[in-house]
Each structure stands twice: as C-alpha cells, then as structure tokens.
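First up is the structure itself, then whatever we jot down about it.
So, subunit A:
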Amino acid sequence: MKIKTTENYKIELLFSAVSFFSLLALFLIFLTLAKESFHSIKEIGLIKMITSSEWYPTDEENPAFGMLPLITASLYVTFLSLLISIPIGTLSAVYISEFAKPKAKLFLKSFIEIISAVPSVVFGFWGIVFLVPIIQKLFDLPTGYCILTSSIVLGIMAVPIITSLCEDALNMVPSSLREASYALGAEKHTTIIRIIIPAASSGIFTAIILGAGRIIGETMVVLMLSGGSAVIPESLTDPARPITSAIASEMGETVVGSLHYSSLFTLGLILFVITVILSVLAQYISSKYSLKLGKGR
Partner candidate 1 sequence: MKKVLFNHAIKSIFFLNILLVILIVGFIFIKGYKIISLKFLFTMPYNSMTEGGIFPALVGTFLLTSLSIIFALPPGVITAIYLNEYVKNKHLINIIKISINTLAGVPSVVFGLFGFSVFVKFFGFGVSLLSGAFTLSIVILPIFISATIEALSAVPYSLREASMALGATKLYTIRHTVLPAAFSSIMTAIILSTGRAAGETAPILFTAAVFFQKNLPDSLFSPVMALPYHIYALMTEGTHPEKQVAIAYGSALVLIITVLFLISLAVFLREKRRRYVNFKH
Partner candidate 2 sequence: MYRYFEDEIKEVKEALLNMSLYVEDMIYNSVLALKTTDTDLSKKIIEEDDEIDKIEIQIDEKCTEIIMRHHPLARDLRFVLATLKINNDLERIADLAVDIAWRVIEISRGENGKIAQEIEGMGIKVKDMLRNSIKSLTEENYELAKEVITSDKEIDALKNGIIEEILRNTDKVNLRKNLSLILAVRHLERIADHCVNISEDVIYILKARVVKHHKENL
C-alpha cells in the first residue's frame, strides 16, 4: 500500500511538471525572442529603433531600422478594423443573446463559432480577388492594396471573435436582473441599454481587448492586403507595412544572425509584449468581473 502511494506521488509530480509546459513555452518564447533580438537592441538601441521612422533594412550601405512606420501601420490597421468590428460584433451579440429564440440562439452561437475558424489566409485571398479591385476603382487609386482594404477585411474577420466573446459576457448577466427590469415594466430596449449592457460592460470590454490582441497579431491578411510600403501612412488609402507583415515578408530574405534578422525578432518581441499585456489585462478584468457577478464561487 505504501509503495502504491509513493508511486501515485511520483505520477502526480510528473503531471505537475508537464502542466507547467504552457508557462515554460511562454517563457521560452520570450527568451528566444529576447536572445535573438539582443544583437540589434545592443547595436542600435531599443528607443532609437522604436522612435525613428526610417525602415531600410536591406540597404547595403546604410541600413536603417526605424520601426515607427511599422508600428503606426499596425496601430492604424488595428484601430480601423476595431471601428468596424466592435459595433457589428457587440450588436450581433446583443441580437443573439436577447432577441433570438432559444433554438435559434443555440444554432447562431455554433454558427458564429464555426465561422470564426475560417482560416485567415482565406480572408486575405478574398480581399485580393474581391475587395482590392473594388477599392481601387472606388477611390481611383494606383493600387487597391492599402490600409483601408486590410482594415475592412480584418474587421470582418474579427466580428465573429468579438461576437462570441460578447455573447458569453451577456450570457453571464443573471436572468434575475432581466426579470427584475421587466417586472418593473421596462421595455426590451430599455432593459438592454440600461441594465444588461452596463452589467456586461466589463465583459464586453474584455472581449474588445482580446479582439484587439487578435487583430494586432494577425499576419496573413495584412501581409496579403496592406501593400507593404514601409513609410508612415498619411491617409487611409496609403499602402503600409504593419509589424506582422514586415516579419512575415522579410524573414525569408534575411541572413541568419544579421542585424536585420535580429531586428525582425525585436519586432516579434514588441508584438509579443503587447499581446501578453493585452491578454493578461483581459483576464484580470474578466476575473474581477466574474467575482462581481458572483460567478466565481
């Protein structure tokens, strides 16, 4: 009996070791990115890289590694696509959670989940063959590959993600609140605006943060649709090169160990830090939120 117990203990120990793999992976990713980007950070300096606006990494005589254009492009694209996906996403969630009939609700939730799995490369492909020509004609541009195109496609892509996260948040609002509001004679739209959305607000906020994290890290769509010019964009119809796009497109061309190679890892590190912060922030808010609604028992 005693032997069995120690055996079980050993297994538990093994299990716990394996369980830390996720944490370890996270740590390893950080370590790898840090190690590879060390070269460029030491050579150029992180602040200088982030603040200068010249990105000519392949210039043979005078390569420049100013990441400002890339970062601004990423922020532009993220902001614009959030502008599209937040209203559509949240309102769709309100529809599913408050208006749809129970049976339809189940179906719609599954449907949203399924379409959120459509691979991003497909969205990028659709953007090229469908949206790019339209944008080009509409605005009379030399090329349809621009911030606007990639933002629209990214926005559409993020809608199901935000919808399903918001729907979860709305679902967590206890039905007693709804009933209480209806019992006081409130109408549906009053109940939704005054009671349900405020009660779910931090959940919706979490959904938006997570959505932002996804958009900023999304690669294929911006890679295929942004146009790729590494200058600070001045208008919506300018082509641009967001961080992910830069990494994906330039990685294949660099010499391993070069300053360019290292600076791409620095970009990865920046992206990693941003998304980790967003993700932890979202989890922090949602854990506080579930405590508030008494779900965290």
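The candidates came about this way: all candidates are chains of the complex that A comes from, given by their letters.
Convention: a residue touches a chain if its C-beta (ideal position, glycine included) is under 8 Å from a C-beta of that chain, and two chains touch if they have at least 3 such contacts; residues count from 1.
All values derive from a computational prediction rather than experimental measurement.
K.L.:
State which numbered option touches subunit A in this complex: 1 or 2.
P.N.:
Per the touch definition, subunit A is in contact with 1.
K.L.:
Taking the touch rule as given, give the residues of subunit A at its contact with candidate 1 in the complex, in rising order.
P.N.:
For subunit A paired with candidate 1, touching residues are 4, 8, 11-12, 14-16, 18-23, 25-26, 28-29, 32-33, 35-36, 87-89, 91-92, 94-96, 99, 106, 110-111, 113-115, 117-126, 128-130, 156, 159-160, 163, 187-189, 192-193, 210, 213-214, 216-220, 223-224, 244, 247-248, 251-252, 256, 264-265, 268, 271-272, 275-276, 278-280, 282-283.
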